[in-house]
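A single structure is presented below for examination.
All protein chains but one are shown in place.
For clarity, chains are labelled A and B in written order, and residue numbers in each chain start from 1.
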Amino acid sequence: MGAQIYKNKKLIWVFLLPAFLFMVIYLYYPFIQNILNSFMHIKYMGTAGGEWNTPWYKNYLALMSDPKMKIALKNTVITIIATIVGQVGIALVLALLVSNIKKGSGFFRTVFFFPIVVSATALGLLFNLVFLYDKGMINQFLQFVGYLNRESNQLIDWKSKHAMFTMLTPVIWQYVGFYFVILLTGLASIPADLYEAATIDGASRWQCVRYISIPLLRNSIGTCVILAVTGALKVFDLPWTMFVNGMSNTWLTGTYMYSKVYSDVDYASAIAVVIVIIGVILSAAVNRIFRQNVDYQA
Amino acid sequence: MKNNKGRAISPGYAAVYLILILWSLTTIFPLAWSVMNSFKDKKMIYSNSFALPLGEAFSLENYRNIFAGYDILRAYRNSFIISGSVAAAVILLSGMAAYILCRYRFRGWTLLNLLLYAGMMFPIYSTIIPVMRMQAKWGIVNSPSVGANLLSVILPQIAGNMSFAIIVLIGQIRALPVELEEAAYMEGCNMFQTYFRVVFPLCKPSMVTVGIFSFLWSYNDLFTQMFFLRTRENWAITILLNNIASKEGVNYGALFSSVTLIVIPVLVVYLFLNKYIIEGMTVGAVKG
Partner (left out) sequence: MKKRMTVILAAVMAAALAAPAFAEGVTINVTTTYAGEDSNAQIFKDSVAAWEEESGNKVEDSSATSDESFKSRIITDFEAGSEPDVLFFFNGVDSNQFVEQGKVVSIDEIREEYPDYASNMKDELLGASPVDGVNYSVPVNGYWEGMFVNKEVLEAAGVEVPGNETTWDEFLEICGKIKDAGYTPIAASLQEIPHYWFEYAIYNFQSPETHNTMPESVDDEYGQAWVDGLNDIKALYEAGYFPENTLTATDAETFQLFTSDKAAFLIDGSWKIGGITEAVDDIENFTVTHVPGKGDRKTTDEIGGLSMGYYITRKAWDDEDKRDAAVSFVSYMTSDEVVSGFAGVSATALKEGASPDVSEFNSLQNDALTYTASFTGISPAVQDNLSAAAREPIFADMASIVNGDVDAADAVAAVLEANAE
């Protein structure tokens, strides 16, 4: 990529500065405070740190032997895999399908966006009803088809027996639309003449997808994977609405941090630091994987 | 090519439509369910949330409650000022930064990239308190001026959406053919001209996407609003409706009418901006 034009770097700070200035003031500086907080003893959220912990790394020590943190990390790994495969995978399939049809593509583009705009509280309520124990949508359905015995009102407690599945289904489902929009945007910027040339050469529709769309979407897919990984690390609202207090061992790093935000400020700060460190490492790794042979192949 | 597709829909197409329709059913359902329940009395929601609001079950009570005691138009106005400014600022600033981070290599490049990922991970709970202290010192918190209060929400939200936007736009710019920029350079364009005349227009669909999501997240960001928008004339729509729906945890009727009133403007904005994404789409779509 080492084009001539990108050798002259004198003025690049003019472009970089405004964006990073915002982030320095509103993100990095406050987060440095958060890092300091994680070494202090803080009584209430909103108060300044009093004295340093003894030893100062006490919270991190506690984190390492915290069984809930272990559960949270394990579940978060599952969530990361599920979101990459589920969210980005389904979104990719949907985006490719929608881009290959003529009639109704506008309709699908619009309705696939719906879940993102409905608040997590409302979605949590809805999915609580879907998975509800008695008279829930799924249990009723299973009784209807005869999988569960209707006479004795046999029921499945989804939140206890299949807790991770019950929690991850809505989480994954909600954000498919988000990746769908990003991937669709990526598809939009693939020049049409590439497809035209290929079809003239006799390429089938599948070949067009396989050899043009997917390779050229590489960057967008990489972006989505990074967003999915970081999203999985910090997601808390929908899981929290459905699984208060990490019931049935469903803690995620995001929900665990949230559960401590008001009650144990310095400990929550330490969890936040751990989340950020893991997130940065994973994002950098993903970025490296997707940046290989990035050269434009047109 | 068009000719051999002129026949009845092929099995392949049928399968494609089937998948898309199935997925769209799952996405339409929750919204339809929320809107439907917003027209029902809360008691009706308890007894059967999946019933249609017909006949006796139909009630405008939830909406009447909201429109009776609250200046909802003012709240919409505040929301659009906040989220519109956030989206515009994010598009402008993130695009420029993404361009440099994507095309240039310089000292500190790796560090800036790591900071970028980190910026996406900071939970709002760990940054809000220092931000509030800082802004209180500047006098834009709890200020008598509505503008200042709105600004105290706009600024942190711009920062909060920046990382995400830059990362998406880097992915986009990386996919652009560098030859176009080289051509511009040959014709004597400087960095500013290359960006604003060549790169920016080519990224329009992504810019719109970034704008939509910045708008959406700013609009729905109840937490920041709760800290900085305190009095009624400052309320944005999300906090106003949350105030109505929150106190009684059992009042689902108020909740669903709030959800409906919050969602509608976002969908309008999305539909309106979506055509810019589609514009790109129709050029790039595989033609049948």
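In the analysis below, a residue touches a chain if its C-beta (ideal position, glycine included) is under 8 Å from a C-beta of that chain, and two chains touch if they have at least 3 such contacts.
Predicted model only: the values in this text are computed from it and were never measured.
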Write out, one label after another, the shown chains that touch the chain missing from the document.
-> A, B
Quick one: say which of A:Leu11, A:Ala48 or A:Ile214 touches the chain that got left out.
-> A:Ala48
Of B:Leu20, B:Met36, B:Ile82 or B:Val141, the one touching the omitted chain in the full complex | B:Val141
Among listed residues B:Trp109, B:Phe223 or B:Phe272, the absent chain is touched only by B:Phe223
Using the touch rule from the top, list residues of subunit B that touch the missing partner.
-> 42-43, 46-47, 129, 132-133, 136-137, 141-142, 223, 226-227, 230-232, 242-251, 254
Name, in rising order, the residues on subunit A that touch the hidden chain in the full complex.
-> 41, 43-48, 128, 132-133, 157, 159-160, 163, 244-248, 259, 261-264, 267
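Please note the rule applied: only the chains that are shown with their structure count from here on.
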Could you tell me the distance, in whole angstrom, between the mean C-alpha positions of subunit A and subunit B?
-> 16
Residue set of subunit A touching subunit B in the complex reads 1, 3-6, 8-9, 11-12, 15-16, 18-20, 22-23, 25-31, 33-34, 37, 45-46, 90, 93-94, 97-102, 104-119, 121-123, 125-126, 129, 137, 173, 176-178, 181-182, 184-192, 195-196, 199, 205, 208, 216, 218-220, 222-223, 226-227, 230, 233-234, 254, 257-258, 261, 268-269, 272, 275-276, 279-280, 283-284, 287, 294, 296, 298
Name, in rising order, each residue of subunit B that touches subunit A in their complex.
-> 1, 13, 16-17, 19-20, 23-24, 26-28, 30-31, 33-34, 49-50, 93-94, 96-97, 99-101, 103-106, 112-115, 117-123, 125-131, 134, 155-156, 158-160, 162-164, 166-168, 170-172, 174-178, 181-182, 185, 191-192, 194-195, 202-203, 205-206, 208-209, 212-213, 216, 220, 252, 255-256, 259, 262-263, 266-267, 270-271, 274, 277-281, 283-288
